[in-house]
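A protein chain is absent from this complex, but the other protein chains hold their places.
Presenting chain A:
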């Protein structure tokens, strides 16, 4: 009978929860205790202050030679689309290579490729 199974399950789980989670009469796990897979990786990274999966908005840079736009990449080149002025409809696309900072062919702001580590 499903009701009996539910009750038995509840009793079993209650005993388990007291022993494992050590919190009497509560016993709902936290993300720290139970998150797994990519969710866990993202959680631990955000606790360390990193953003390996680019969930957050990219940081803003001046775009000058001294403060170029930092472009993270998992390989040694990445496509950049520069909207030189706000509301421009023509996006300037170019490959950004590893090494010295490159300039947008249209507005001249600086972009620098930096290696980006992915957790595995």
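List of remarks:
Convention: contacts are C-beta pairs under 8 Å (C-beta built on N, C-alpha and C of every residue); 3 or more make two chains touch, one makes a residue touch a chain; residues count from 1.
Criterion: contacts and distances are computed from a predicted model.
This complex has a chain not shown, and the name its UniProt record holds, of "Vacuolar cation/proton exchanger", "G protein subunit beta 1 like", "Trafficking protein particle complex subunit 6B" or "Cytochrome c oxidase subunit 3", is "Cytochrome c oxidase subunit 3". Although one chain is not drawn, the whole complex shows that of A:35, A:70, A:84 or A:101 it is A:35 that touches it. Here the missing chain is touched by one residue of A:4, A:90 or A:118, and it is A:118. Residues 6, 9-10, 13-14, 17, 23, 25-31, 33-42, 53-55, 74-75, 116, 118, 120 of chain A touch the missing chain (whole complex, contact as defined above).
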